[in-house]
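Shown next, in C-alpha cells, is the structure this report addresses.
The complex appears here minus one protein chain, its other protein chains still in place.
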Amino acid sequence: MKQIVTFGEIMMRLSPPLNYRLEQASELEVTYGGGDANVAASLACLGLPAAHVTCFPDNQLGRAATQQFRRLGVNMQHTVYRPDGRLGLYFLEVGASLRASSIVYDRYDSAFAKLDPAAFNWEEILKDAQWLHWTGITAAISASAAEATRQAIAVARRMGITVSADVNYRRNLWQYGQKAQDVMPGLVEGCDVVVCSPGDAEDLFGITADENADNGFASMAEKLMRRFPQIKQVIATKRKTQSASHERIKGMLCTTEGYRETAYFDITPVVDRIGGGDAFIAGFVYGQINGRNADDALLFATAASALKHTIHGDVNLVTAAEVEHIVAGNTTGRLLR
Amino acid sequence: MKQIVTFGEIMMRLSPPLNYRLEQASELEVTYGGGDANVAASLACLGLPAAHVTCFPDNQLGRAATQQFRRLGVNMQHTVYRPDGRLGLYFLEVGASLRASSIVYDRYDSAFAKLDPAAFNWEEILKDAQWLHWTGITAAISASAAEATRQAIAVARRMGITVSADVNYRRNLWQYGQKAQDVMPGLVEGCDVVVCSPGDAEDLFGITADENADNGFASMAEKLMRRFPQIKQVIATKRKTQSASHERIKGMLCTTEGYRETAYFDITPVVDRIGGGDAFIAGFVYGQINGRNADDALLFATAASALKHTIHGDVNLVTAAEVEHIVAGNTTGRLLR
Amino acid sequence: MKQIVTFGEIMMRLSPPLNYRLEQASELEVTYGGGDANVAASLACLGLPAAHVTCFPDNQLGRAATQQFRRLGVNMQHTVYRPDGRLGLYFLEVGASLRASSIVYDRYDSAFAKLDPAAFNWEEILKDAQWLHWTGITAAISASAAEATRQAIAVARRMGITVSADVNYRRNLWQYGQKAQDVMPGLVEGCDVVVCSPGDAEDLFGITADENADNGFASMAEKLMRRFPQIKQVIATKRKTQSASHERIKGMLCTTEGYRETAYFDITPVVDRIGGGDAFIAGFVYGQINGRNADDALLFATAASALKHTIHGDVNLVTAAEVEHIVAGNTTGRLLR
Amino acid sequence: MKQIVTFGEIMMRLSPPLNYRLEQASELEVTYGGGDANVAASLACLGLPAAHVTCFPDNQLGRAATQQFRRLGVNMQHTVYRPDGRLGLYFLEVGASLRASSIVYDRYDSAFAKLDPAAFNWEEILKDAQWLHWTGITAAISASAAEATRQAIAVARRMGITVSADVNYRRNLWQYGQKAQDVMPGLVEGCDVVVCSPGDAEDLFGITADENADNGFASMAEKLMRRFPQIKQVIATKRKTQSASHERIKGMLCTTEGYRETAYFDITPVVDRIGGGDAFIAGFVYGQINGRNADDALLFATAASALKHTIHGDVNLVTAAEVEHIVAGNTTGRLLR
Amino acid sequence: MKQIVTFGEIMMRLSPPLNYRLEQASELEVTYGGGDANVAASLACLGLPAAHVTCFPDNQLGRAATQQFRRLGVNMQHTVYRPDGRLGLYFLEVGASLRASSIVYDRYDSAFAKLDPAAFNWEEILKDAQWLHWTGITAAISASAAEATRQAIAVARRMGITVSADVNYRRNLWQYGQKAQDVMPGLVEGCDVVVCSPGDAEDLFGITADENADNGFASMAEKLMRRFPQIKQVIATKRKTQSASHERIKGMLCTTEGYRETAYFDITPVVDRIGGGDAFIAGFVYGQINGRNADDALLFATAASALKHTIHGDVNLVTAAEVEHIVAGNTTGRLLR
Partner (left out) sequence: MKQIVTFGEIMMRLSPPLNYRLEQASELEVTYGGGDANVAASLACLGLPAAHVTCFPDNQLGRAATQQFRRLGVNMQHTVYRPDGRLGLYFLEVGASLRASSIVYDRYDSAFAKLDPAAFNWEEILKDAQWLHWTGITAAISASAAEATRQAIAVARRMGITVSADVNYRRNLWQYGQKAQDVMPGLVEGCDVVVCSPGDAEDLFGITADENADNGFASMAEKLMRRFPQIKQVIATKRKTQSASHERIKGMLCTTEGYRETAYFDITPVVDRIGGGDAFIAGFVYGQINGRNADDALLFATAASALKHTIHGDVNLVTAAEVEHIVAGNTTGRLLR
C-alpha cells in the first residue's frame, strides 16, 4: 500500500509526572510529538504505511527523537539533520479537575525553523505516497517552513496525491513577518480535506457562519468549500470540556453532500488530552483510505480520538481492532483476557 | 482458630505503571496473585488464620512469590517446589475510561500445571482446617491439578470441613484434553458454598434460569442447589460497569431460605479491579466463620469487594475494621486522623 | 509591603506514592507542612511577603524542612534550632473512592513541643508585620507552645497587627495537662478573624447555633463574635464530601454585617486534600490585605482552596493570577498554551 | 530443627535513593532493621528456623514492620503490640568515596523502649529454641528492655540454650539513668559466644590487651573469657575501610584453644554496609549449628558478611549456597546462568 | 550499502533496578535482547544497515519487542508472528563486587522455538545482504530453529554472502533430542568467521590446543581452521574478571596469517556486562566491512566491547565516532562539551 506522508516539526515534550507542577518536579518525563508527526505515528499504529518528513539538529536529541518515531513504525528516512539549530521543546504541566493543563513552549530557533526548502526533494519523497498531510503550525514556524509546505503541496497536486490540512491557527506562533491571513489561503487552496473550526475559519479566512444558521460549523464549512473548490471535506471535533479530567467529544463532517456528526463520547478521567485532534485526523484518513463511507470514517475517527485521551503521550498507541472495539459500542471498559 | 485452606496457582503479575501501555513501559510493576491465593491472603488481612497450598519452581521466582504471601501472614509451609516447570506470569495493562484493561497470560507449563497430586498429603494439610476453598481455574490448568483438587475435596468432606468453590469458567484455559463440563460437576458436588454466575451455570452445567423468572440469578441458584444437594449457598456479585474507571457492584446470595442482595456500591475511580471477586469470597467466608447472619455476611463481603477496587494488586489489603467502617455507611472517604 | 507572620510546627510528611497502602510502599514521598506554615507558604506563592516562625531540631531534617519553605519564598530567618527534640512526622495514606485517606501522626517530643518561649523575641519578629496567624494545633502541642502563642498575640495586639486564628480543635492532641477549653478562649479573644466550624465552637466554647436557626454557621458565628468582641469576621468552608476522590466545597463568612457564602466548587478527582483549609485562609488574608470587599475575598479564598485540592503536598502552589482565572469562571480546565 | 531466637528493637529505615543527601530527597526508601532482628532474618535466609521477639506500636507502621520480617521467613508470632509508643526510625544517608554515610536516629519513646518485661513469657518463647541472641543496643534502650533481656538470658541458661551477644557499645544510646558498665557485665556473664571489639571491651569492662601483645584482639578475648567463664568464643570482624565505597574485612575468633582469622575480603563497590556485622554473626551461628569446625564457621561468617556489603537493606538476603560459592573462592563475580 | 542480516531469538529481559535482588524488586526494568539481535542493533548504532530475522508471538509482547529493535534502526520487516508460542524471557539480577550477576531463563516453548523453517524465504531475505551472522544458541533452541539456520547458511553460501557465527555453547539449552556435537559442525563448516573460545572448541568439536602451545587460543584456532577450511578468521575476547564490578578484556584474532591481540581494556565499574561479546562481534564486522586491516578491526571490536560494559541493556548504544574516540586512547573519561 502507498504511504501517507506528513511534514512538520517534532518537539521534545517534558512533563512532570502525574499532576505535579513544574516547580515540584525533580524529574521530567520525556516524549516526542508534533501535530503532523502524531498523525503519521497514529496511522502507523493503525497499520498503515506512514512516513514523516522533518528536520532535526544533528545531535543526540535529534537522533533520540528520530528513534521514537521509528519505533512506532514511521518511515523517518527523509529526515534532514542540520549542524545548526536546536530541537524544539515544550513543557507540559498536566492539570486535574478545575486546574487546567498548561504548556510553556520553547521552540524558537529550532533546526526545523531554519530548514532549507531545497533540502527536500518532494518528487522523491512522495513517489510512493497516496496522501500528504500538513498543519498550519508548520506554516507558522518560519518563512522557509511555509515555503517547503507550499512546494510539497504543489508536488502532491501534480502527482495526484490527496492533500489534507489541519489549519490550526496559533496566533502567537506567527512571528516571522508574514501574516497567517496572507500565507494560509495559498496553501489551503491545494487541499482536499481540511480540519477547521469556525473560529479558525473566521480568523484565517474571514469566513463566518450565516447568522441564522442552525449549525454554525456546517454553514462555515459550505462557505469554505465554495471559497476553495478543491476542498471536498471539512471536519472537526466539538468538545464539551467538563474539566481538565473530564472531556466529551463528537465528530463533525461537512461535504458537498451535507453534514453529519457522531454522538458524544464521554471520557473520564482524561489521561492525556494532547494529540486528541491528531488522532481524529489519523482515524479519518484511515477510514478514507480503507474506503469506508463518510459516516463510518467519521465514527472511526471520533472513537480513535476518544481512545487517545486515555493514552499517555502525543501519539494514539492503539490498533485498528481496538478502535473498532469502541466503534462497536464497547465503552464500558470490561476487562479483556 | 482453625485455618482456612486454599489451593491453586500463584502467578507473577507484571504491569506497566499507571495507565501506560505495555509497549511504553520501561519498567513493570511486580506483584503476585491467583484466584484462590487471593482469598487466603485477604482472609489473613482480615485477621483469620489462612493457609495456601501451591506448587512453585525451585528458583528465585518461586521463592519471591512465597515471600509475598508469607508477608501477608498466609501459612505457606505446604508449598511444593519442583525442579522443573516455570512460574506462571500474566501481563496486565490497566485501562482508563472507555479503554478496557487487558491481560496477556503466559502461564503454560508452570510448575503448578506439572504438579504431582501425590505430593500433597491432604490429611496432614487439612488437619487444622475448618474450611477449604478452590476455584475452577485450578481444575482447568492440568489433569493433575484437577486430580489434586478432587482429592482435597474428598478429604475435606471426610473430615467434615466446609468446602467452597468459585466455579469461574475460563474457556481458553481448558486445554489438557478434558472438558470442563465433564470435570467440574464431580468437583462441585462436594461443595457447600459456590460462587456462580448465570452464564457459568449455563456453560458448565447447562442450567438456565426459568424464562419467566423475575430474578435470573435466584432461579439459576435454586436449580443448582437442587442438582447438587450439598450446596447450601450460591453467591455472586453483579457488576454495572460504567467504564474502566467506574464500577458499581452489588452482592447476591441464594440459600434454601431464599434470595437477598445488597444495595449497589459505587466505585470511582477504580484503582485496581483484579481480585474483586476474590475479596468478595473472602469477605463472605469471614462473615460465615464469625457466625454472622446471611444478610450481614453478604454486606460485609460486598463492602470488602468494593474496597478491593481501591487497592493496588490482587489482594484486598484491608482489616476487618476497615470493612466494618464501610459497612457502617462511611463511604464518603472523610480523612481519618 | 509588610509581612504576614505565622507561627507553628512544621512536620515531615511521608506518603506512599499514588494510592498505595503504607505496608505496600518501598518508598515514601517526602514533603513538609503544618497548618500555619502552609498559610505562610500559600501567601508567598500568591505574591505576598510571608514569614514563618518555628522551632526545629538542629540536624539534617530540620535544615531540610527549612529549605523547603525557603524555596517557596517564606522568610525563615526566625527559625530556632534546638539541640534536643525531634522533627515531628506524619504518615499519610491517600485513599480513593470510598476508601478514606488516613494519617498516622508521629509528632510527640518534637523540638517544637519543647520550645522555650523566651527564644522568640516577638517585638523583633513582628516589627515589619501587618498580620499574625496561628492555629489551635500550636496551642495543643505543649504548654510552652501555647505560652509562646499567647505572647505573640499579646505583642501583635500592642503593635496594632491584625490577628487571625484557625481554632482547629483536635481532641487527641491535647495531652500536656491543660484543657483546650481552658486555654483557647484566652487566645481567641485577641483575634480579629477566626476560622471556626460549628462543631469546634461547641467543643471549645460551648457555643451552639440557635435551635431554629436557618443557618447554623451564621447563628454560631454571631454568638462567637458576641462572646469575643475583638472578632470581626468568622469564616469557614463547608464540604460536601462525595468520596475520597470527589469533593464539593463552598466558603462561608459572617461579619457584623451579616452572612454570605459562595456557590459550591466541584473537585473531581481530588489530587490532595491536605491543606485545603489553609489555602482558604491564605486566600482570605490575601483578599483582605488587597482591600477587596468581603464577597470578593471569600470567593477568592474558596477558589484558592478548590485549586489546592488539585495540587500535591500541603501547600497551595498557585499564583494569584491562577486563582483569578478560576474566580473568573474558568473551571472547565481548558488547556493553556 | 530448633529455632534461633533473637530479641530487640526493629526500626523503620528511611534512606534517600542512591547517594543523594537527605535535603535532596523527594522520596525516601523504606526498609526495616535492627541488630538482632537482622541476625534472625539472615539466618532465615540461610535456611534455619528463626524467630524474633520484639514490641511494636499497634498501628500500620508496626504491622508493616512485622510483615517485612515475616516475608523473610522469620517467626514473628511473639510480637507484642502496644497502644502507646512509636516505631523507632533512622534516616540513613549513603555516602560515596571519601564522603561517609551518616545516620540520624529518631528512636526515643518507641513502643519497644516502653515494653513491659512481663509481656514476654520466655519459657514459652524459648520452648522450641536452641539458641538465643541479643545485642548491647537492646540493653541500652530502656531499663525495661534491659530487664527483659536479663530474664531472657536467665531462662535460656536454665533451659540449656546457647546464648550469644553482640556487646555493641553505643555511648549516646545509654540515657535511661543506668550505666552500660553496670548493666552489661550481668548480662554478658550468661553468654557462650560474644562479639566484642577491643574498644568495646575497654569501654564496657575495662579490659585492655596486654601492652606487648602481638594480637590485641586475642589478648583482650582471653581476658574476657577469664572474666566471664561462660564465654567460650569471642568473635569480631576487623575492617580496613578504604572509603565509603571500598571495604576490606577479615574475621577473627578466639576460643580457649587459641586464635584464628580469615584472609581479607575485598568489597568494592560497597552497596550497603549496614548489617554487615549482623550478617557475620548469623553466619557464625549457622556454622556452629551445622557443626562445622571453628575455622570453617569463621570463614563462612566472614564470607557472609562480605556478601552482605553487596545487598541493599539491613538483612543479608543470601542463601547458604551463595555463601558457600564465595567460601569456595568464587569472588570474581562471573555471571551465573 | 548492503545489509548485515542476523537470525535468532529475542527475549524480554526483566531486571531489578540497581543491584537489588529479585525478591526485593517491586518493579522490574524491561529491555529486549538476544545474542544475534544484539549484533544487528549494535551495527545499526554504528551506522551500518542491519536486519534481524526472528519469530514472535502475535501479541503485545511480540510487538513491543519489535518496536525496540526498530527504534534502533534494525530492519524488522522479516519478523514472523505466530498465533501460538510465547515470548522468551530472562530475569537478570545484577551483582556487585564479589556477588555475581545471575540469570534465570524462562524461554521454553517460545514462538521462536516453534518456528516453521518454511516461513523464512532466505533468497528474499538475503537479496540485499552482504553478511549473515548467527549463534550457537539459535541452533540449540529447537530442531526447527537449527534447520532454519542450516537453510540460511546454505542460501548465503550460494549467494556469496559472508557468514559468521558465535558458536556459544550452552549445555543446558540443548534439550530437543539432538546433540550440539552432531548439529554444530554441519553449520560451522559454512562459516567464514567464527567466534570460539578454547573451551567451546573442545566441547563442540573435540579440538584442544597443543599441550606445549604458548598460546592456547592460537593453537586451537589453527586446528579449527584446518578442520573447517571455509573459516578464515577465529576471534574471541579474553576476560580477566576481577569482580562483578570490574572487568578487563582483550581481543584475540587468528587468521591463516597468524595471531594478534590487543592490549587489555580496564572497565571499572561495569555498568552492564550482558552483550559484551555481541558488541565485540559487531565491532569486528564493522571493521571488516569498512575494509580495515585485521589489527584495526580487532582493536575497534575490543574498544566497542569495552564501551558496551558501560551501557545499560543488551545493545551497544554507541556511534562509530564514540568507539574511535576510545581507539584513539581517550579512556580517561574527560567530560565532553
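By written order: A, B, C, D and E. Residues from 1 in each chain.
Here is the rule we go by: a contact is a pair of C-beta atoms (placed from the backbone, for glycine too) under 8 Å apart; a residue touches a chain by one contact, two chains touch by 3 or more.
These numbers were taken from a predicted model, which means no experiment stands behind them.
Chemist: Touching the hidden chain in the complete assembly: which of C:R71, C:K127, C:R171 or C:K240 does that?
Modeler: C:R71
Chemist: Thinking of the whole complex, not just what is shown, which of E:P16, E:G88, E:G190 or E:G313 touches the missing chain?
Modeler: Per the contact definition at the top, the residue touching the missing chain is E:G313.
Chemist: Kindly note down the residues of subunit C that lie in touch with the hidden chain.
Modeler: Looking at subunit C, the ones touching the missing chain are residues 67-68, 70-73.
Chemist: Using the touch rule from the top, list residues of subunit D that touch the missing partner.
Modeler: The list for subunit D reads 18-21, 23-24, 95-103, 105, 170, 172, 241-246, 269, 273-274.
Chemist: In terms of residues, what is the contact footprint of the unshown chain on subunit A?
Modeler: 14, 17, 21-23, 25-31, 59-61, 63-64, 67, 86-87, 89, 91, 93, 104, 106, 108-109
By our rule, only the chains that are shown with their structure count from here on.
Chemist: Working from the CA atoms, figure out how many degrees subunit B turns to land on subunit C, in steps of 5.
Modeler: 120
Chemist: Roughly how many whole angstrom separate the Cα centroids of subunit A and subunit B?
Modeler: Subunit A and subunit B have C-alpha centres separated by 46 Å.
Chemist: What's the distance between the Cα centroids of subunit A and subunit E, rounded to whole Å?
Modeler: Going by mean C-alpha positions, subunit A sits 41 Å from subunit E.
Chemist: I'd like to verify one number: the distance from the centre of subunit A to the centre of subunit D, where each centre is the average of its C-alpha atoms, in whole angstrom.
Modeler: Taking the mean C-alpha position of each chain, the two centres sit 63 Å apart.
Chemist: Which subunit D residues touch at least two other chains?
Modeler: Correct list: 26, 67.
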